[in-house]
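Complex shown without one protein chain; remaining protein chains in place.
Here the chain labels run A, B and C in written order, and each chain numbers its own residues starting at 1.
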């Protein structure tokens, strides 16, 4: 195995690590914790995205009560010798796995509408939780029976540090969105309609910020402007792309000297969209990465977002049940080419379908969030309806979930759902 | 081969067919042209979606000048004995192909902003056209050199007739959208910003309507309320799902006695989203379908949109270059979880990338619209950015299009682009 | 579709075709029936391999009584301008299908031990037959219930004409084998042990020979030395490679001026090995081929046998039940690294397994001969046992054939088996 250049201890708090502390904000001045040469391969370890707030137990309130100011705890930054703004950082993922030798637990959560909500929060406002066993690559959950499959492991989050200019741009545009929302909530399409009013964006906050090995005083100032790790942005970041699995090669835009690459938020498996929000099978994990520099790559390849070549390692599935959605809301309102609504409708069709086989809605939601389901932008031009499809692999179920097999309907228990959505 | 129960003549106009005339509107009262028993297999033929307006020539003005009131010309309706509202119509696609024995031409068009535009119409406002040779399953184009691949043939459009009630609902909600747009164009997100102001929806119009074998007088009245075939809706319709290829089984909701199934708009191949609007390789074609009825299927399976099981027949690809987009507009405006914008940005990244290998932007657009590219809703929960990805199969190119292979840059000619966008 | 340059009529006898007669021997002097330029695409049609001796009926004696001196009836020879000995003829398969527009019947036969036998003839000495419906790509048989799948269409037989020198070499070495056999039958390993004593090779015979458009007198002389089409040889010929399906590109060695390419023996589907002898789903069919010449290709690529690049078109399967065999005979005799015996044992294991689900042995044999099963040379070095494996795709069955699903055992009828093996 390659040298572990960033090591974590899952038994210690994120800010009390024996080794370097992980970081949870994007800022150009967070000092590099690892130095690497082009061509070098190293192992980087990361805590789960919450830094250990959710355990292998049956308490859904842990999900309800997660402190989201802390997330996500990342390995790095890695300084790659010779990388300069305008370059692409080439990162090859030779291997990934859970910590502690490839066999641990993972968790999936439905977030409470009071605490950020999620894609289907109007339909599932209460926090819920499932715990997954990770046995090699094979995952299963005592809370979601009759589902068992080889996961598609990937880092939810990876990217290089922004420059000061880019950071400023991020803060401006996200601040604008918050202002627009506050001025007129109705002007923001697809924001959940419930009472809870989750935020439309997470602006910088020093609360919960952990600035790696930065000098405390400087860290406090920097945290005021450091970008949250919640959204993906043009550097990559929290893009939650399930296909970025073992064997993939990614080219990340570089904005600062040395690139300052960070990675974390490992998922044992995820469906396209990560629709439960904390929807993948979340875990502490490692990646064995080889880094290299493509000089002037952004200009030469005409890109300013990451590009990647997915690996040849599956799992692969051939048999799917596919669901369709169009951009008409649940209330029957016609939207204009709205792929978000279309995908939500497709997911809801799938949930209703799975309920006919005996799952609860929350269980079905956790299935869709975790299995390697393909969520496609099937049609985006046929005004006024976008068409999105969700293809659910049959092979992840231990029974035949095809149409025509309702004989497989049975009671499948239920998920851990919080009683008290407000946690009061 | 199964009996051809709906036959067309590509040398005759859509309203002068030797056999039954195709229909181009959705209305419950269009009489069935074909009668079928459950379990029966038949061949259904359809003209290309425009009814022959675009030919195998080098004139892009044909695309600019298409009369869109006429589209799409469909085979059927097929009355399936015993099908009743609430059932699902099971349709198995045993085979599909171009007419005239599997080897003809197809076409792809970028629509003029003046005539409906499309997904990237702000970037490509002028009409353009490419002509494709269909040689068995293998497609190639004299206008897009060095691309040649086995297509993923499918019907862009298929579904059962709506009931009167459903039709009314469609007309209401789409009318509402038009009203909202007219009241405040800014209130409709993602509508193209150019001067041309393409419509947000196509409301019923008797102009260009062809009501199959309906009595002329009744047809005239029905055409006033008959739904256009442009958008997909909960019955399926124009959903443009590339994965609905040979070997697939689809379950369509039934709304009227006998189902009145229609099909057409065959594509020799298409990328997810059909992003050039007339973006697939459009052709006249046939489908060999076996029909059956699942009694009370909508309720029993918990669905009110089509579901399907894709076939095992490829083409399959393993090697991709994947592009990412996030919901920030080209102008830098932050949108809230907007998968439409995210997908557009991913497509634009891919176009810029392909330009580095020597294609023009319009050529790149036609590549993305036609090859079996995977457009995924990768992340839909990480506020405020949706993440969409576009995975382009390397195997469709006759050169290595991987990062690291810019030595393959060469002049690749250009597409047929109209000089005069207005056609005046 | 490309021009049909070699057309057949399935309603006429092989020697009474309205167009050019097919040929059924390999000889350099059979004149070309088709002229082609490099880069040209054309359609070539062929009768089924027996020339119509077996029909869509329930009479297994047709298989028992087949006249094998006649086989195989091929399309061509095609003379490709500029092809010379030492070149490789590049043939791209753009499309293939059954005649009469892609939907006809096919047949599978177990040959009688008295008439050539086959791989498992000691176990299944009696002739048997199954008839298959070909519905687009989907095949099924009234004689083998609960099996239905998309086939992997391919030509069993394709190659260029031998030179006089090569022909002579073939005749010599096959004559030697016959002599060795006649001198000492025991010296020929793996020859069936039954009383029937099928031949070890088919030497030239004018009986049943059809020499294409050759002058009758010359034909009679040439037929005395013309090679039978039964075995594959270094030119390709009857290699029965299931993976040579739509989208494949093959490079065939050229031995005579113009290449004189021939093709036929189309199969709607076949498992590796074609273990029932007439084991694929045999049919009349066509191929759309593009031909080109690679000058001096044999030397430049270091090959003197065909090489090919398989296409991307499936069907693809993910789930298999795999069976193992080792080179110990059914009687317990240890063979030395004998992959033939190992594969036979693996096939017998699979047959016994399928019998537990309710099939007869002959049905199971026809399943293994026709579905796209993968027969692998898994181990060939671990003395004294070769290990061969047979991977049977689960997806071809309409029930779950996995271990653990014996609840799916039911009576599945039986195959058409001849009563009187000798036909006397």
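Operating definition for what follows: a residue touches a chain if its C-beta (ideal position, glycine included) is under 8 Å from a C-beta of that chain, and two chains touch if they have at least 3 such contacts.
Model, not experiment: these values are computed from the prediction.
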Option from A:316, A:329 or A:402 whose C-beta touches the chain left out: A:316
Omitted-chain contact residue, chosen from C:211, C:371 or C:387: C:387
Candidates A:78, A:246, A:263 or A:307 - the one touching the absent chain: A:246
Which residue of A:9, A:59, A:95 or A:304 touches the chain not shown here: A:95
Touch residues of chain A, complete complex, unshown partner: 1-2, 41, 92-97, 100-104, 135-138, 149-150, 246-247, 288, 290, 311-317, 395
Hidden partner interface residues of chain B, rising order: 316-319, 395, 400
Where the unshown chain meets chain C, residue by residue: 88, 90, 116, 118-119, 169, 173-174, 176-177, 181, 188-191, 198-202, 230-234, 236, 238-243, 251, 272-277, 279, 294, 297, 300-310, 312, 318-326, 328, 332-340, 343, 345-346, 349, 352-353, 355-356, 374-389, 391, 402-404, 406
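Heads up, the rule we're going with is that only the chains that are shown with their structure count from here on.
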Cα superposition of chain A on its sequence copy chain B - rotation in ° rounded to nearest 5: 180
Equivalent interface positions on chain A and chain C, same or different at half: same
Chain occupying the middle, per Cα centroid: B
Averaged-CA centre spacing for the pair chain C and chain B, given as whole angstrom: 41
Whole-Å separation of chain centres (CA-atom averages), chain A against chain C: 51
Multi-chain contact residues (two or more partners), chain B: 312
